[in-house]
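Here the structure comes first, spelled out in structure tokens, and everything after it is commentary.
Left out: one protein chain. Kept in place: all the others.
In order of appearance the chains are A and B, and numbering begins at 1 in each one.
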Amino acid sequence: MIQHPAVIALTASSVAVSLMLLYAGWYGMKILRDWEPGSGSERQLWLERRTYLVSTLVGYALVFQILSLLLYIYTADELHSLFTGAMCAAGTLNADGYGYPTLALKVAGCILAGVWLVINHADTRGYDYPLIKVKYALLALLAPVVVVEAYLQFKFFSGLKGDLITSCCGSLFSSDRPGIAGDIAGLPPGAMLYAFYAVAAMTFIAGLVFYMEGRGGYLFSLLSAILFLAGAAALISSFCLYFYELPTHHCPFCILQREYGYAGYALYAALLGGVVAGTGAGALMPSRKKGSLLKAVPALQRRLAGAALLCYLVFTLIVTYRMLSTPFTAGV
Amino acid sequence: MNAPVNRHRNILDFALSSLIRRKAKNLSLLFVYTLIVFVIASLIFFVHALKREAALLLEGAPGIVVQKMMAGRHDLIPVEYAREVEKMRGVRKVTPRYWGYYYDRAFGANYTLMVPEAGRPRPGSVFIGSGVAENQRVKAGDFITFGAHDGLPLLLTVERIFPAESELVAADLVLMDMPDFQSMFGMPEGRATDLAVTVANPRELATVARKVAGRFPDSRPIMKSEILRTYDAIFDWRGGMMVVVLGVALISFIIFAWDKATGLSADERREIGILKSVGWETSDVLLLKFWEGAVISMTAFLAGVLLAYGHVFFFSAALFAHALKGWSVLYPEFRLVPAADGYQLSVLFFLSVLPYTVATIVPAWLAATVDPDAAMRS
Partner (left out) sequence: MIELTDVTKTFNAGLESRFTAVDGVSLAIEPGKVTVLKGPSGSGKTTLLSLIGCMSRPTSGRITLRGMRTGFLPDGDPPAGFDISSLPERFLTEIRRTGFGFIFQQFGLVKGITALENVMLPAYPAGEDMSGIRNRAIGLMGLFDLNRHADAKVDWLSGGELQRVAIARALINDPSTIIADEPTAHLDSKLSREFMEVAGRLNQDGKTVIIASHDPIVFDSPLVDTVVEMRDGRVTATEKRA
């Protein structure tokens, strides 16, 4: 076990977040069991007070989860010198089989928590707690994701042994290596670009329609989820080539470093923001017609759609600008 | 969209006035909090700075050091290996190195004796590190005696003492000329301690190392990266050990913070009851509690970090010296180069602010759910 202070910090954070969400989830179940919305009894009041605790816990959990995602990647980057052949975070994460799954679950946790907070916000706008069942059902899904992720992260760090020779992004992300990372990089850069721009265009159009006329919410939400995946895949297989100006460097983590102007942070933040806002708007679609939310939800969805479009726009602009402004061409 | 910002500003204003009104309780909390941050930050800065120093020092180290093994132990290496290694592709230069350890029984210290490649002292003279000088209480011009391998004393003149700034590398170093070295150790002809190999392309290190090991099965090529890695691991272990000990302190802090937060005095309860009765809802009071906690956290964090910075970089971590010294008698006095980056601060944040925040979530919520009509009955 590498007793690096950062590893201790990450483990502590994961444990804290898991405990908070387990507690919140358990409370959610208790609340649902005794919930009587119309009653003025003291028990009901007590339960309503408890809902504040749940949403506070999830709010903090989200913040810590996002921070720990950043710290995780950064730590993986810092630790790369301990592994022969690792040039950046990608090498560290590949040192044992738990590295990438942990990352994936961390991201999933962030997205789920973000969507939960969107639903919670909508729920508070309605005077009869219309979405409470949906909320706590989602929480029952979120809590295990975070717990499993904490476990995987623990297994990852405890299995790390400094001497392992691990493949760095050069061979990890080169096309001839099997496994997801290799597959993504193996996607032909030209085709991926076209695919990305196509999906982006469709998302923008659907988003504008939804923003202005309120129609096609489900479609927009689905497209924004697809755009998240397409954006990430395009980033790894094509756009990052323009950042690194190398035809074979497909590492998704190096763009977080100073020499690329920390562009990675903006890009990943934009993608995450876009997918949370977009899927959040979609998650609210079924509640559009509910009595107490008639006024609040459509307005909220509009703001979310606007935020999602803005985020994806920022992403598209940055990558396109980079692609057009460097003399490097990926043979597209 | 100004309303949310104003809401935060107004509530923050009241949070500040609230904190000032309860000076005793908040000052004691602030003190303990700052202390915790100070200790953890000092540790993190210290270990990080040491690692950086080590890395910087090793920049100048040869890419590969080739040693000969005999029965699993380090043996002297034949110098003709050097010529063969030099011919290998990718190798730029191979230099035989002559160095060894000397245990001075009289002063109970280990010195490293070495013949430098360039800038050798004259025969009969030595350059010594400031640690050696202090240990033996000698200055330039004095004599220094070593016990040679054949039992006879070797008398040498101290020509130069390395400046204090070089202590980290040279505290225990003694540089001498080849004849004196041979008198000391009696190394057989054609043998050296090890070979320093410079490789043209750093990426080829592993390949060259493999070739050397293949050609000379009784040799052990050690790559610079492996040395660096081992250094890092040592610091991590030592650092980790202390962090585990600090864990106990941290848990006490958490309990303390929890206790302070749950201990709502009657006055505080009344105040929150009043706030709720005049129109503050639970989420407003939660925000109030959040800002109170944030102000305390930020103040403690800033103060703790600044104090730790001063402690480590201006006082050389005086408080930790004992714990991290190990067995070395010649512990160098040195000033570390200040180095603190965002990453260290984030780790620090996770180890201090996060536990505090988690400990105060439930107490803050308990405070926020005070009944509004308690104020009517007070």
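Keep in mind that, in the parts below, a contact is a pair of C-beta atoms (placed from the backbone, for glycine too) under 8 Å apart; a residue touches a chain by one contact, two chains touch by 3 or more.
Just so it is clear, the model here is predicted, and its values are computed rather than measured.
Contact with the chain not shown here comes from a single listed residue; of B:Val169, B:Ile274, B:Val295 or B:Leu319, that residue is B:Ile274. Here one chain is not drawn; of A:Pro37, A:Pro144 or A:Gly261, the residue touching it is A:Pro37. Seen from subunit B, the chain kept out of the figure touches residues 2-7, 9-11, 13-14, 17, 21, 267, 271, 274-284, 372-373, 375-378.
Mapped onto subunit A, contacts with the missing chain fall at residues 37-42, 45, 48-49, 124-125, 127-129, 292, 294-296.
Convention: only the chains that are shown with their structure count from here on.
Here the spacing of subunit A and subunit B, counted between their Cα centres, is 34 Å.
On subunit B, the positions that touch subunit A within their shared complex are 43-44, 47, 206, 225-226, 228-229, 232-233, 236-237, 239-241, 243-244, 282-283, 286, 343, 346-347, 349-351, 354-355, 357-358, 361-362, 364-365, 368-369. Of all residues in subunit A, only 2-6, 8-10, 12-13, 16, 20, 49, 52-53, 56-57, 60, 64, 67-68, 70-71, 74, 78, 81-82, 84-85, 162-163 touch subunit B in the complex they form.
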